[in-house]
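Reading through the structure tokens given below for one structure.
Heads up, one of the protein chains got dropped from this complex, but the rest are sitting where they should.
For subunit A:
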Amino acid sequence: MGTTASQLSKESLSEYQELTFLTKQEILLAHKRFTELLEKHEKDQIDARVPMGKIITLPELKSNPFKERICRVFSTSEQKDGSLTFEDFLDLLSAFSDSATLEIKSHYAFRIFDFDDDGTLDCADLEKLVNCLTGETNDAKLSSTEMKQLISNILEESDIDKDGTVNLSEFQHVISRSPDFVSSFKIVL
């Protein structure tokens, strides 16, 4: 029942308001920005998909080191290629909005940081995460000893059952005590 017709119908608008954390203005703005990304012939199609390459040209995502991961996490396409429909886009904005709860945000943050999609954050995931945060160039990376020390510190703080990985509940627990998370995990158009 999705729509990417040039105008959002009133029923869809109120339905989206109920199903997401977004306000009416935010949904309308999202609709406007999404239709700008569509090709001309797709503008009247229902359930049109925008490929990942176009989504990551949005200014809000352009400089984000996690832009591909975000697209893949919120994408509902069968080919797992990171393309988003309008409803996926709304889900994305809803999870990153101001009024989203901590559980929703931490759930999606976990999925975004889980680079190999295996349901836990192991050492490889954490290493990729740190490299995304500090930059990919050689002089921006931490040395391997520093990386090992950092990862062992992280696991010490967050791995409660000492199995060497961070699962969802441990992640949510450590996020609930992190004061910066709610204010930094936010995208507003």
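The rule is simple: a contact is a pair of C-beta atoms (placed from the backbone, for glycine too) under 8 Å apart; a residue touches a chain by one contact, two chains touch by 3 or more; residues count from 1.
In this section, contacts and distances are computed from a predicted model.
Its record in UniProt calls the unshown chain "Transmembrane channel-like protein", which is the match among "Transmembrane channel-like protein", "AP complex subunit sigma", "Phospholipid-transporting ATPase" or "Golgi apparatus membrane protein TVP23 homolog". Looking at A:K10, A:H41 or A:K62, the residue that reaches the missing chain in the full complex is A:K62. Those residues of subunit A that touch the chain absent from the view are 1-2, 18-20, 23, 25, 59-60, 62-66, 76, 87-88, 90-91, 96, 99, 109, 113, 126, 129-130, 133-135, 140, 142, 146, 149-150, 153-154, 157-158, 160-163, 171, 174-175, 177-181, 183-188.
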